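Please read through the structure below; I'll follow up with questions.
One protein chain omitted, others in place.
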Amino acid sequence: MSIEQVQEVIDKGPYLSWLGLKVLSIDKETIEVRATWREEWVANLKLMQTQGGILAALIDFAADFVLFETVGKPVPTIDLRVDYHRMAKPGDLIVKAKVIKLGKQFSVCEAYIYDLENKLIASGRGTYVMPVPEVNAKPS
Amino acid sequence: MSIEQVQEVIDKGPYLSWLGLKVLSIDKETIEVRATWREEWVANLKLMQTQGGILAALIDFAADFVLFETVGKPVPTIDLRVDYHRMAKPGDLIVKAKVIKLGKQFSVCEAYIYDLENKLIASGRGTYVMPVPEVNAKPS
Amino acid sequence: MSIEQVQEVIDKGPYLSWLGLKVLSIDKETIEVRATWREEWVANLKLMQTQGGILAALIDFAADFVLFETVGKPVPTIDLRVDYHRMAKPGDLIVKAKVIKLGKQFSVCEAYIYDLENKLIASGRGTYVMPVPEVNAKPS
Partner (left out) sequence: MSIEQVQEVIDKGPYLSWLGLKVLSIDKETIEVRATWREEWVANLKLMQTQGGILAALIDFAADFVLFETVGKPVPTIDLRVDYHRMAKPGDLIVKAKVIKLGKQFSVCEAYIYDLENKLIASGRGTYVMPVPEVNAKPS
């Protein structure tokens, strides 16, 4: 799976496009993505911090797409857990994800968000439904 | 705290405004809010489902703002957990939150997201930092 | 499913027996159980608080067994989240659980632990794998 193929799937998704996601690298175990800051991310104009739901979306996206090479498509999220470590100031963010456990029925992946100074902003985990292997599958 | 006061805080926040949040009710233990669907929420144009990060943002927002009456302002999120129960089709969403445990150092609140047919779409919990009581506090 | 039938399953499980679990009530949506304090539960002899893993076991047990009426047996836990609200002093605990979402592939249930003065000690959620419906199932 090439970076271009994954980027194409991202660019077709309205919310993923809105998050300004640019795939930096992908392999079977990891993915690294840059998210492009925009003013609408701001929770509070005094503190200018990025809202927690944006960070949650980035964790979920990256933890899901790290399975892309294995599964070939985004998969449904069962649940998502996010730890907030530090306030995210205006600026692009780097999101890195890895597989914790690749399972038959569901998989657990973990993602980390860094600012451009490499400070850890948030991290978390998602659990994902794995597709049932198709018998005599035809192209859909 | 009136609905208008809480709505005013929401309307000043870029991301909360973008989510089209309208407060329906608030008291010391609960809050109910309507979120206005927009095309950018969509994860995938084939399925047209709302992206999980939008649902996470709604859970976090409501679980935080249910403390508004008690604390008088939004508070930092320590962590957030979201369970995804059903795909959210295009359409506004209703978010209801309640306090699970009001603590001195941190509080736990829970939120539920329903579609307009009252089907449960997602639910979850956040843990929030409670402000340190100020001694001889002056207005900021 | 009678209380006696569920109690019998509990009494056959070494760890559940060790937790001294007594079913107080059960129906399709809720379960209520009493856990019998023992000295080995103590984390620290100065504070005498019950160790968090005991509370996690009670949350997981109750959230799983609230599905018993529907499923007919304990089911595998996918993941578990526990919020600790208050230190548990020596004494029996009451655990109440309810179904949040009964699903086809997996279900989410929630449990609350109270001390005998009805103070909330801990609460949390588990996600559980639902058994695949058997075709032409025979009694096992």
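Per-chain numbering from 1; labels A, B and C assigned in written order.
What we mean here is this: a residue touches a chain if its C-beta (ideal position, glycine included) is under 8 Å from a C-beta of that chain, and two chains touch if they have at least 3 such contacts.
Since we're looking at a predicted model, the values are computed, not measured.
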item: Which of C:Val6, C:Ile78 or C:Leu93 contacts the chain that the document leaves out; value: C:Ile78
item: Contact set of chain A toward the excluded chain (per top definition); value: 81, 83, 85-86, 100-101, 103, 108, 120, 123, 125, 127
item: Contact set of chain C toward the excluded chain (per top definition); value: 12-16, 18-19, 39-45, 51-54, 56-58, 60-61, 74, 76-84, 87
item: Residue ranges of chain B at the interface with the undisplayed chain; value: 78-79, 81, 105-106, 108, 127, 129
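In the analysis below, only the chains that are shown with their structure count from here on.
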item: Same-site or different-site touching of chain A by its copy chain B, using the half cut; value: same
item: For chain A paired with chain C, centre-to-centre distance based on mean C-alpha positions, whole Å; value: 33
item: Centre distance in Å when chain B and chain C are each reduced to the mean of their C-alpha atoms; value: 29
item: Inter-centroid spacing, chain B versus chain A (mean Cα positions, whole Å); value: 22
item: Of all residues in chain A, the ones touching two or more other chains; value: 78-79, 81
